[in-house]
Each structure stands twice: as structure tokens, then as C-alpha cells.
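Have a look at the structure below before the remarks.
== subunit A ==
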Amino acid sequence: MTRVTVENVWKVYGDQTVLENIHFETEPGSFIALVGPSGCGKSTFLRMMLGDEAPSKGRILIDGVALEDEPSPDRGVVFQRYSVFPHLTALQNVMLGLEFAQSPVMGRLFGRKRREARTASLEMLKSVGLAHAVNKYPSELSGGMQQRLAIAQALIKKPKILLLDEPFGALDPGIRNEVHEIMLRLWREEGMTIFMVTHDLSEAFKLGTRVIAFDRVRNRPEEQKAYGATITFDLKVDGKSAPPQPPVDATLAAAAQ
Partner candidate 1 sequence: MTSFKLSSLKIFAAAVVAMTLAFTAISPAHAEAKKDFKVAWSIYVGWMPWGYAMDNGIVKKWADKYDINIEVVQFNDYIEAINQYTAGAYDGVMATNMDALAIPSAGGVDSTILLICDYSDGNDVIILKGKEDLADIKGQKVNLVELSVSHYVLARALEKIGMSEKDVTVVNTSDADMIAAWSTPDVTAMTTWNPMAAEILAQDDAYNVFDSSELPGEIQDSLVVNTQTLKDNPAFAKAMTGIWYETMALMSADDEAATAAKTAMGEASGTDLAGYEMQLAATEMFYKPEDYIAFTEGNLSELTTFVTSFLFDHGLLGQDATSPGYIGIELADGTVVGDESNVLLRYTTEYAKMAADGEL
Partner candidate 2 sequence: MRRLINRRPDVAARFGLMILPFVIVIIAYMVASDARLSVNPNDKLLPGWSTISDAIERMAFQPDQRTGDYLLWSDTLSSLTRLGIGVGIATLIGGIFGILQGLIPYFRASFNAFTSVLSMIPPLAVLPILFIIFGLGELAKVMLVMIGIVPFLIRDLALRTAEIPHEEIIKAQTLGASTWQIIIRIVVPQMLPRLIDGVRLSLGAAWLFLIAAEAIASDSGLGYRIFLMRRYLAMDVILPYVAWITFLAFALDLALRLFQRVAFRWMYRGN
């Protein structure tokens, strides 16, 4: 079970402060939804979690150990786009993570190891409902199927933390609900910690066990550069660790505003 500690994290680009003094800690198995207006730095925060960027001040700890400063297999990711590799079929996309681990030089598996990896990958594809499309290339899949593939590809590595950067933003509402269900089921089965960036509040409250909002407190033009966004509210969504609640109520959403 993984505990994430974010200690007084700042992010500054040149003289532009993006994030200031972000400070929180998560319970094991949390599903954290990060919300806020565009440009509030929530994606920047996710990139720091990935190790793609380093905090300017402060640090992020996983189970008390400082984060590696580059992406690693303990943190999986699903982006809104470009999460899967266009030149590989669905099956090859999922197998890739297993091949990287077991074949440092060729990056490919053969024989028995390959059959094992294939079986595990087919299982994973089945659990995201892509059993019928294992030999298709991403360009032949719909947007929802591509995101399900990306999730399967990330989960085959059994990451401690899964980072989602507006993963469902480009999907139609019906498809989105379908993927939500799959996501929640996998989260419960795998027991990992999830950080999801979204600009959709109802999605945040539907999926998250905790909703953290980033926003700028000082918005006067002359203050824009010197002050960044920080946590403006941090809400626990009750009863979420067990079966998720049906759609969020409107009053809570209003309170969030």
C-alpha cells in the first residue's frame, strides 16, 4: 500500500511562479482527483509526479522515499492523447512493458517467455474489454478503445501509482461512463493510488475518494507573475473506498464552486 507525501512543493519557470506551497499527504489506495481552471498548474503537478519535471522547491515522497527524478515503472501514466504506440497492435502495445523488463538488449521476447507475456497481456486486454481487437493498430480503434488500451498497457506493469492526465476528456459521454466503470473496477482490484487530472467536476466527484482543487488566489494583473496557484480546497468524498457512489450530488458540486 502506497502513501504519497507532497512537501511544500513550488514550481517556478523563470520569473513565472506556477505552483506555490503545495502540501498534502494521501492515504493508501486513494483515488485523488485534481481539479481547477486551465493553466492552474494541475498538469504541471502531474508531470512532477511522473518525474518528467522537478519541483523548484520542496519534494515529493513515495512511502517516505524521494521520488526518482525520471519516469519509472512504479508510476504508470495515461495521457489524453498519444498514450499508445501507433506502430504496434493492441496486443504488442500491452506486451511491450513485459518485454522491456525481461529483454534488455533486444527488447523482444521469444519462445516460452513470449507465450507467457502474451497470455498475461491477452488477459489484461480482456479485462478492459478489448479481447476482440487484439490485432488491431491504434489507428483502427475508437477513442474510447484507445484509452482502454492505454490503461491496460500501463496496468500490466502493476504500478504503485497510476497518473491520469485528462484521460477521458476527448470521449463521448456514453463511452466515458463505460470507461469510468472499467477504471473503478481496476482500481479496486489492483489497489493502487490514482492521481487523475480533470477539468470536469462531476467526473472528479464520481471517481475520486478525495478532490483537490488548485487555483490562483491572487489574480490582479500585477500579481499574475509573482504568485502561482495553490490548493484552494481539499475534500474527502465519503464512503468511496468501498463501492463507489452513484453520480455526485449537485449541492456538493455547487459547494465546490
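Annotations
Following the convention adopted for this analysis, contacts are C-beta pairs under 8 Å (C-beta built on N, C-alpha and C of every residue); 3 or more make two chains touch, one makes a residue touch a chain; residues count from 1.
Keep in mind how these were chosen: all candidates are chains of the complex that A comes from, given by their letters.
Computed from a predicted structure; not experimentally measured.
Candidate 2 is the partner touching subunit A in this complex, chosen from 1 or 2. Across the complex, subunit A meets candidate 2 through its residues 50, 52, 70-73, 75-77, 79, 81-88, 96-97, 99-101, 104-108, 136-141, 150, 153-154, 157, 159.
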